[in-house]
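For this depiction, one protein chain was excluded, whereas all remaining protein chains were kept in their positions.
Read from first to last, the chains carry the letters A, B and C; within each, the first residue is number 1.
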Amino acid sequence: MKTFKVNGESVEVDAEGSTPLLWVLREQLGLTGTKFGCGIAQCGACTVHVDGNPVRACAYPLSAVGEASEITTIEGLSEAGDHPVQLAWAELDVPQCGYCQPGMIMATAALLAKNPDADDADIDQQITNICRCGTFQRVREGIHLAKRKMA
Amino acid sequence: MTNSATITRRQFIVGASAAGIGLSLGVLPRGASAAAGPDEVNAWVRIATDDTVTIRIARSEMGQGTLTGLAQLVAEELECDWNRVTWEFPTPGQNLARERVWKDFSTGGSNGLRGSQQYVREGGAAARIMLIGAAAEAWGVSASECSARDSVITHGPSGRTTTFGKVAVAAARQPVPQNVTLKDPSTWHTAGKPKMRLDTQDKLTGKLVYGADLRFDGMLLASIMDCPVKGGKLVSFDADAIKDMPGVKKVLAVKTSVGTGLGTDGVAVVADTWWRAHSALKALPIEWDFGPNANFSDADVTRLLESGLDADEAFRGNWAGDMDAAFASAEQMVESVYKCPSQSHAPMEPMNATALVTADKCEVWCPTQNGESALAAAAEASGLPIEKCDVHKTLLGGGFGRRGAPDYVHQVVAIAKAFPGTPIKLQWSREEDQKHGFYHPTTMAKLRGSLDADGKLTGLHMRISGQSILAALIPQALVNGADLATFQGVVKPGLSPSMDQHQISYDFPNLLVDHAMRNPPIRPGFWRGVNVNQNAIYLESFMDELAHAAGRDPLEFRLAHMEKNPKGAAVLKAVAERSGWGSEDGKARGLATMYAFGSYVAACAEVRVVDGKLKIDRIVAATDCGTAVNPQQIQAQVEGSFVYGLSAMLYGEITYKDGQVQQDNFHTYPSMRIAEMPLVEAIVMPSGGFFGGVGEPTIAVAAPAVLNALFAATGKRIRSIPLKDADLTA
Amino acid sequence: MTIRIAIPSQAKVGEIIEIRTLIQHPMETGFRRDEYGRAIPRDILERFSCLYNGEIVFEATLFPAVTANPYLTFCTRATESGTLVFRWTDQRGEVFEETADLEVV
Partner (left out) sequence: MSPETPSGQIAPRSAVKRRQVLKGLAGGVAIFAWPTPGLALPEDATRAIQALFGDRPLQEGRVVVELPKLSENGYSVAMAIDVDSPMTENDHVSRIAVFAEENPLPDVVRFELGPRAGRASIKTRIRLGASQRIRAVAQMNDGSLWTSYAFTVVTLAACVVQG
């Protein structure tokens, strides 16, 4: 039994320590907004925040989650889906199939929280999520729009 | 342990069947309500007393905006308030029960809108006529004096008004209009406009329930491993070795038959969570008989394809004039050989499906490009009559052609039969998804062209050698042995009605395009853009080679053969003009054009090579799809399809060693990321009078435009993709 | 060549019995293509006959549209005890046969 915080609430989880955080979130906690894409930290569909840092939850074992860890998932990014990144995404109609977008949004939110002035080079370096529908052009526009909303 | 987000099966189904409540559980599947109800005006439209309009969508939504476009088409004719529009999927079972009132569920071939626009618009128009008829009857006036707009019906002479919601129930009793006149697209106000998608919001909050996210009370999870070599067999497994691993409920052999020698012969582990099922499966000792393809490798593919380049026998797909005579009198001959490998679809959401089988019922929830195909698979796998089965579609985390095949439905039903009354969700790992695809066919091509003393192209021979999708999947669709689909994008006009949407763009005096069919033991399938992709690389790269050999401008060289194709010439000129083709700014540019899926498309790419690495700066793309139903989504499709096409060009290849796929995840099957994304400028230029496809055609021009620009930048002609291993230093 | 016949072992005089037959055979259509794009030659069973004590009671002509491992269910009226012969003939004239006994009471 392990206790930590997810989206501001304390949770208790009973699972093997080797279980990736992704599957704890999805299967133990029912938070299915965080997606399974590759299982090897390549695609970023499972990106969540652990203590504010973007983490690929599919390769982050439960054993690495500290008792004091605070995890934020897409469900906890905002109360009403109105985080500036989400608002920017809505305005530009970014998603196509949408499956990678929770991870894309979480990666962006983490980037802008640390670097509100992120430029294209920062985006190129920090946003490495895969989107097979190919929404990158609007993702980039969305990041810049979110920046303006946050400013 | 918190479990608050678990959706119980009962809640799920109740939620799904009650309008509005479904939203709190994600937007799917809403099918259960598509049975005829009091608020149903006709099969396509339901209107609640609060004026909410629910439009029934038969096709799948896999990212291409099909659902929104179809809703726009219905709403346009219905004259309803777009802001009050929502949607639901009828189930394929309901479709059968109502004599296929929603017609085809198949979503592929860029057919979602153009294949159904006529009858969905008629459905919307019929509903409008019935609503107006009901209002007119209540008022005791002539329907011809009434009109509708934004869900409000107005009686012209008196100025009286009512709303759709108030007359919807009465409207359902109105006679069904037999002949409806559709609006001219030039008068559209909802369709034809850049409307925001109806499915965006829940994709931003994690609320959207994809197939992979389905949860039912008491559900068990399955992970599967099919024989890693196609044509091989499961011999045995040692279930005892993993029976004590946490959560494991059952280990079972799964054998299905999806097609001629193409079924599953594997093993699945069922556990209380997927992670536990998958961990146990990875630990399970399994003995395979790899069968006849145990030693198959990529070198075998190359040998087989090369054998077709000069083979005497080939199927013809396009011909004109006398090519041999043209070659005999050539001033200059140009000859090149090209190659394109197998590709995996790699949608972001790996294959999955959920099934509940009881003695007399089989229900499946899954992402599928064809609900009816999934339903047929459920019936065949369960052994139950089709009337006892149904499929609830979820939105797809990508399809690209892969989810047209319901192999995973066969599998999940086979597993669920061993757990009567228990919902089973089968989730493939990414590795399973990569190893058991229906891959983009692999081909090579040898092109020869003759030029006269004036640099005019006098003859062209395009020999395609390679894999036929139809020969593997639908042999009965071969025409005297020929797979006409292999000629997509280069086919002779009039060769076959179904291929006329893929005619060659050019008029050549002396031409032969032929196909030496070579079928390696790789399961091929329909991969977004299908055979247009490689044919565009072959023909459009070679046109560039010919232009350079002739010392002519590649734009002018192409246009010289497009006099009979003014719409094709128009898109080509549009990209040339916008991109600054011909300007002396030192930028390396490349062109490509194609007619595919009924649309005229062209692209101009600008590239640089920096430290031996390709940098694609910009691509201008134009598409004339005849009628633009949602221009901003067409732009999104152009932007996105380029990522798909360029990922294949840059990195994508499926290769074989010892009969097994070598690229089992994104580290070995990379996909483009944002850093590599060029600026895409999409010119949407619908010329009217027809409906062309949107999801696929532009993919094909991305790669040849970039390869031609790369030649302009470096003088190097890349004739084999992917580019990843090519030396690009000038 | 595996042949499976399902037939009741006993029937009353005049009773209509159902006979189920299955024979292992590829029923190669002639429409498929091999590795080198060549037609895989047609190879089908063309004829099926059921003889009841020497008399033909049911016959079928098969075309490539009949699925691999042809399955056929039909009926016959039990008249007298005896032997039923099930005979398939392929396109080259090769014959495959199986028999079953029926006791009529």
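Here is the rule we go by: contacts are C-beta pairs under 8 Å (C-beta built on N, C-alpha and C of every residue); 3 or more make two chains touch, one makes a residue touch a chain.
As the structure is a prediction and not an experimental result, all values here were calculated from the model.
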Inset, instruction - With touch as defined up top, name the shown chains that contact the chain not shown. - result: B, C
Legend entry - Selected residue (touches chain absent from view) among B:I55, B:L460, B:L473 or B:I718: B:L473
Inset, instruction - Using the definition of touch stated at the top, determine which of B:L252, B:L395, B:A482 or B:I504 touches the missing chain. - result: B:A482
Inset, instruction - Among B:V152, B:A376, B:A588 or B:L728, single out the residue that touches the unshown chain. - result: B:A376
Legend entry - Contact residue for the chain not shown (choose from B:E61, B:E363 or B:D514): B:D514
Legend entry - Contact residue for the chain not shown (choose from B:G133, B:G266 or B:G404): B:G404
Inset, instruction - Extract the touching residues of chain B with respect to the undisplayed chain. - result: 92, 96, 100, 104, 106, 108-109, 111, 114-115, 257-260, 312-316, 319, 370, 372-373, 375-377, 379-380, 385-386, 401, 404-406, 469-470, 473-474, 476-477, 479-482, 484-485, 494-498, 501, 514, 526, 530, 597-598
Inset, instruction - Could you list which residues of chain C touch the chain missing from the display? - result: 16-18, 29, 31, 37-39, 52, 55, 57-68, 70-77, 79
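Note that only the chains that are shown with their structure count from here on.
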Legend entry - Which of A-B and B-C has more C-beta contact pairs: A-B
Inset, instruction - Report, in whole Å, the distance between the mean C-alpha point of chain A and the mean C-alpha point of chain C. - result: 62
Legend entry - Separation of chain A from chain B, taking each centre as the mean of its C-alpha atoms, in whole Å: 27
Legend entry - chain C, residues touching no fewer than two other chains: none
Inset, instruction - Name the residues of chain A that each touch 2 or more other chains. - result: none
Legend entry - Residues of chain C defined as touching chain B within the complex: 29, 31-37, 39
Legend entry - Footprint of chain B on chain A - complex, ascending: 9, 11-16, 18-20, 23, 26-40, 42-43, 45, 73-75, 77-78, 81, 86, 89-90, 93-102, 105, 123-125, 127-140
Inset, instruction - Can you check the complex and tell me which residues of chain B touch chain C? - result: 260, 304, 307-308, 313, 315, 468, 471, 475-476, 478, 481, 516-521
